[in-house]
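Please read the structure below before turning to the comments.
Just one protein chain is left out here, and the rest sit where they should.
The chains carry the letters A and B, assigned in the order they are written, with residues numbered from 1 in each.
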Amino acid sequence: MTTDTALLAPRAPEPAEDQPATDKPTRTLHRPSAWHLALIPIACLLLLPLVWMLMTSLETPVETHQFPPVLWPHNPRWSNYQRAVNAAPFFRFMLNSAFVAIVTVVTNLALCSIAGYAFARLRFFGKGLLFGVLMATLMVPFQVTMIPEFLIVKWFGVHVWTQLGIDHLGALIAPNLVTALGIFFLRQFFLTIPVELEEAARIDGTSRLGVLFKIVMPLSLPALSTLAALTFLDSWNSFLWPLIVVTAQDQMTLPVGLTTFQGAHNTQWGLLMAANVLSLLPMLVVFFAAQRYFVRSVASTGLKG
Amino acid sequence: MAEVEFRAVTKRFAGDVVAVKSMDLHVDDGEFVILVGPSGCGKTTALRMLAGLDKPTSGELCIGGEVINAQGPGERDIAMVFQNYALYPHMSVYKNLAYGLRQRKMAKPEVDRRVRAMSETLGIIELLDRKPGQLSGGQRQRVAMGRALVREPQVFLLDEPLSNLDAKLRGQVRAELKRLHQRLGITSIYVTHDQVEAMTLGDRICVMNHGELQQVGTPQQVYDSPANAFVAGFIGNPAMNLLRAKVVDGFAVLGNHQVVRAPRGHGEVVVGIRPEAFRLAPPHEAGIQAHVDFHEPLGSHVLVHALIDDVVPSGANDSGSVIMQASPDLHPEPGERLTLTAAPERIFLFDAESGEVREVREASAAAPSLDERATRA
Partner (left out) sequence: MATASTVVRPRPPNLVRRLSRSEHVIGWAFVTPATVLIGIFGLLPIGWSLVLSFQKSDLLTPETPWVGLSNYQQLAHDSQFGSAVQHTVIYTLLFVPATMLVGLVIAVALNRNVRGVSIYRTAAYVTMAVSTINEAIIFMWLFEPSFGVVNSALAKVGIPQQLWLSSTSEALYVIVVMTVWGWTGFAVVIYLAALQGVPKELLDAAAIDGAKRFTAFRTITLPLLSPASLFLGIWLSINALQLFDEVYLSTHGGPLRSTTVVVYYVYEQAFQEFNAGYAAALAYALFMVILVATFIQFRVGRRFVHYSR
């Protein structure tokens, strides 16, 4: 199985269609199966940390300091959430994260698709070399580039546009406007689209750009949404770079904001868990809504094996 | 003794889909039996139950007189060739062949001897070091057979093993299969949707439809004496002509023509005449009046597609069109008029509703032929 096959399949990993449509109805068992006995403990164990976090977020400071711990808060202390929001501007953090993530996704989709298309379909001087060089950057870990990136962003902030500089959201967006991985991903996908469709459009007089937007992109929705999901997740959860670049609280993204919050309240576990739940909620919602794309994005990177 | 028996075997899937309905079948030791029928008729399900890959909802499966329902596939001493071969892609051909033997803890020298002997027989000895991905379709099919036969099983199951081969190869492998069976004499059950394979390979054929056995018999029996309209229309290539006819005055009437006597009938019947049973009526004799639609020359014979005159189309599959198999000397032009006739013993009558055969036609002087009736009428 290649990336292409997985991307073209419109659904999340499903049983492989390896058998011809002979006289074999589906094998779905509809009786309660003993397998649940194995699956339930596993699911519980995996979800335990999250559930425990939720429980604790509703406990009073006294309850959190109990040993052995309280299994169920006697009086759910919803005020923990109120306090968390008062103690640090969590909605501001979320807004910042959302802004950065959304802009990053949009620019990535736009720029990676035109670049990916060019690498997939156009012939131009130096194409092979350029592609190789861009892909080579994928091999270099972030820690190598982060120090100079810091200096570059600082310079931009001072000499070009303050919004791009230290302690501004622009600095979080700028280095991630395009990723080589995104270009690679979309190029691979575009290669699987039958050339004849584009050639037919060109014969009809459509410009190159027109072909890209009117023919190729509509056919690439699965790949684009997968890339969008991946990019969003990456941007939202990104920590090291925002940590380095932003120290002003009102410009912080969620992970960084949460970290400073934790530093300030590190023994107030109830409060801390409430803050944690708040921070987790947006991503969980997005995850459940777009689960299919997340799963597919991960599966396709693995299957290209 | 490796006789196989299905006793009232039923398979019901979730959602009340009954794939196999109370199947009763006895296969003798060494017999080559074919399960044939259209997609969805239950033949593969029946095979899989015998293999142990699916559990029957009720009924008993027996091998060698022993009820094997409780045994797993590995314990039944059966071997199977799958439609897509199911060769282990990460193992060499040698390892593929040896796998089943190794699982049964056979000693290495013995394994080696058997694998090499079978590879010789099947002509794949040079391929032993290759992986399935490096083989052609025909080679893979042989390896699949080798993997099954090397275990010298009591029963040999085959699930449409030829359907992925191209036409020429299919013919070759069919012949080889027949030779192999003559040599090895293993009880074999073979599933296919191709009635040509069924006719040429089987000692006996079991025609299935909608989960039920329609008829079991030798190829010639099934061809000569179909039990119902389904079997009649399924066996034989090109298919038997099946036409709705009204019964008037004790005769089945096609269009304006009294085709044959239908003594117990009233209302409607289905008349069945094989393409090869038709002949042109000699001049001045009565018969079914038809005109030529088009023809298909096949070298050794011609298939003439004709439309019976004055027949009102009464449904999607019954527009009064028939196929006649004729000698290649005939050069019918479209629109040309023909008078068709057939010997009464080769005309079948089927019940219009149930499809069951109504009469067993026999050549007898008492039954009037078309010619006689025409002169009489």
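Following the convention adopted for this analysis, contacts are C-beta pairs under 8 Å (C-beta built on N, C-alpha and C of every residue); 3 or more make two chains touch, one makes a residue touch a chain.
The structure displayed is predicted, hence computed values, not measured ones.
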{"item": "Contact partner of the left-out chain, one of A:90, A:185 or A:269", "value": "A:269"}
{"item": "Sole residue of A:78, A:91, A:142 or A:161 that reaches the chain not shown, by the stated touch rule", "value": "A:142"}
{"item": "Interface residues of chain A (partner: the chain not displayed)", "value": "1, 6, 13-16, 18-19, 26-30, 32-33, 35-36, 38-39, 42-43, 46-47, 49-50, 52-53, 56, 64-69, 111-112, 114-115, 117-119, 122-125, 127, 130, 133-134, 137, 139-152, 174-175, 177-178, 180, 183, 208, 233, 236-237, 239-240, 243-244, 254-255, 258-259, 262, 269, 272-273, 276, 279-280, 283-284, 286-288, 291, 294-295, 298-299, 301-305"}
{"item": "Sites on chain B contacted by the missing partner chain, in the whole complex", "value": "51-53, 72-75, 78-80, 82, 84, 86-90, 99-100, 103-104, 133, 147, 151"}
